[in-house]
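Read through the structure below, which is laid out as structure tokens, and then see the notes.
Just one protein chain is left out here, and the rest sit where they should.
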Amino acid sequence: MRVVVEKLTKRFGGLVALDDVSMEVPSSSKVGIIGPNGSGKTTLFNVITGYYTPEKGRVLIGDGHKLTDITGWNPNKIARLGIVRTFQIPRLIPSLTVLENLLVFYDYNRCASIEYALRRKWLECEEKAVSKAIGILRDFGLLEISQKKPGELSAGHLKLVETLRGLMADASVFLLDEPFAGIESWMARRLIEAIKTISSERKATFIVIEHRISELLEGVDYIYVLHNGRLLAEGKPSEVVNDERVVKAYLGG
Amino acid sequence: MLITQDLVSFFLFSLLYLTISIPLVVAYRVTKVINFTVSTYIAYGAYTGVMLDYYLRRSIGGNYLLVTAVASFIIVGAIGYLSNLLVFKPLSNKRVKPDVLMIASMGLWIVFKYILYVISDIAGYFCKANLVSYGQINYSDVASLASRLGLSGVQESYILFPLVAGTSITLFLLMLGKTRVGRAILAVADNPTLAALSGVSVSRVENLTWFITSGLISLAGVMWTSYSGAITPEIGDSLILQAFTIAFIGGLTSITRTAVGSLLISGVENFGTDFLSTYLGVPASVKPMLTFTVLIATLIISPPLGAAGGIPYRFRRGRRI
Partner (left out) sequence: MIDVASFLTTLGTYIGIYLILSLTLTLETSSGITNFGKTAFYGLGAYVGAVIGTYLPLAIYGGGFSPFDVNGIQILLSMGRSNPMMDIGVFALSIIVGFGAVAALGLALTYPIHRVGSSLVGFTLLSLGEVLRLIYLNTSALGESKGFMGIPSPFAWVKDPKLAGLLYLLVVLAFAGITLLTVSRILNSPLGRILRGIRDDELVALYAGWPTVLVKARILALSSGLTGVAGVLWAYYFTSINPNMFTPSLTFNIWAMIIIGGLGSMAGGIVGTVLLASVDYAMRFVVPYIGVAFITPDYLRWIVVGLLMIVVLIKKPEGLIPEKQTILILGEGEGGDSK
């Protein structure tokens, strides 16, 4: 699925977090977003996923020529279109195990209704959900932690599980917010491998916010640079890294 | 419609609500607890007046506002401080959800209320004094102040209310704005981490805030003793709805908005009730329903944010944290 962001402006009182930002992320591509702290990267994710409503501009999602305007939609409605996001500090449900955290992202549909709960008609859905979740955990070598609670896991594992939630939800757009922050290199490798696998097997679209540019460079096709809420530069990774304005922004900002 | 009477009530109740809600909002900003014990602070403030009245009347012949106010401030301030020390701080150290703090405050509310009833029981048994429903209190120093100002015929509460409310709020706001301590409190209220980095002892500020705000809120109870003919341990309960509705109107952050909220609720209650009973025949008992309607309206239109807030659906209209 492709993601189009048109002239997005988001204000918080007097503070302009996003200023006339436009982007186009083609289907199945991998795009990076970089920029100094406070440049509006996470705000952008919040607007795309429906947590914030922009003052101006639109967010569109779709395939080919058919684009849907999802500006102002509720986060759960947007999520059901197949968009999933992770957080800078991973957010998993603390009282549920890793396996159950994945299960929450399964589309139970009617099996999650009060009626079905009372009549115990959810067994079949649950079996399918559990086998899907176990399959995912097995594919990514995480079966040993399936029964652990988030409190017992390392940051790296948390970030990986957060990303895998998207697989449970059959997501086609993954918004990852600083996935490599605060995790060891070997875990970052695993994460990069996971992204590559998901991207090629599922033809998923990835938008990744990152500070650790080196990890990002080999993974993405295109980079957007945000600074003070505005789009400063964009282009292929090699171009952007050598762009004067970008270097200045990072050193000066 | 009895406009004059409404105006007087509006005046008195606005002062009462201001005395409660302004410290309440500052307390919330620092402590992050929706604290039901506020009802206790008011009741204990009133009962300090009652106890002092009972003893002073028999020994000296009269009760003094100054003595009562100071005693109430110190006693209830201590109660607030101890509540934090023994209950709220240990709980928040365990990183519990804000709900749990609120539940604990409800537990404290119940415990304190019934302690008051037990005290009344004991007083009733040993001194044959009825403390469960005590009459209106007259303060000698207020009476002499009134005669010095040439206002001898005026009801005591008309003088006492502005006196207490005015002094406490002015002193409080001055402290917050002009003193180092006050500025430290506001710094912790805004951003505890930043304040700690600037060298402020966050836990000392918290303790101080608990003491001061609880003490100030208790003064509302003292005010009440000169107004009401029946002082019972339940008086705080009847004021909580208003106090928190006002705090929510203020967004739990802005003192100015809270002040506006106090006037609004006082106005709605006094003029609104009279209006409804005069023109629509609705009985005066509709008063709490009116305030509750304002509460619901506030939650729908402009709910408070921050730790008390939930999923920020109001961001959908583009407003800031």
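First chain written, first letter: the chains are A and B, and each begins at residue 1.
To be clear about the criterion, a residue touches a chain if its C-beta (ideal position, glycine included) is under 8 Å from a C-beta of that chain, and two chains touch if they have at least 3 such contacts.
Everything numeric here is computed off the predicted structure, so don't read it as measured data.
Just so you know, the chain we are not showing touches A, B across the whole complex. The missing chain, though absent from the display, is touched by one residue of B:A104, B:L131, B:I185 or B:V222; that residue is B:A104. Among B:I60, B:I122 or B:L149, the one in contact with the hidden chain is B:I122. When the omitted chain is restored, the residue from A:V4, A:L67, A:L96 or A:V241 that touches it is A:L96. Screening A:L60, A:V104 or A:V241 for touch with the missing chain picks out A:V104.
In the full complex, chain A touches the hidden chain at residues 49, 51, 74-77, 79-80, 84-85, 91-97, 99-100, 103-108, 111-114, 116-118, 120, 122, 125-127, 129-131, 133-135, 147, 165, 169. With the whole complex as reference, residues 34, 87, 90-91, 94, 96-100, 102-104, 106-108, 110-111, 113-115, 117-118, 121-122, 124-126, 237, 240-241, 244-245, 248, 283, 285, 288-289, 292, 295-296, 299-300, 303-304, 307-311, 313 of chain B touch the missing chain.
One rule holds in what follows: only the chains that are shown with their structure count from here on.
Centre-to-centre separation between chain A and chain B, using Cα means, comes to 46 Å.
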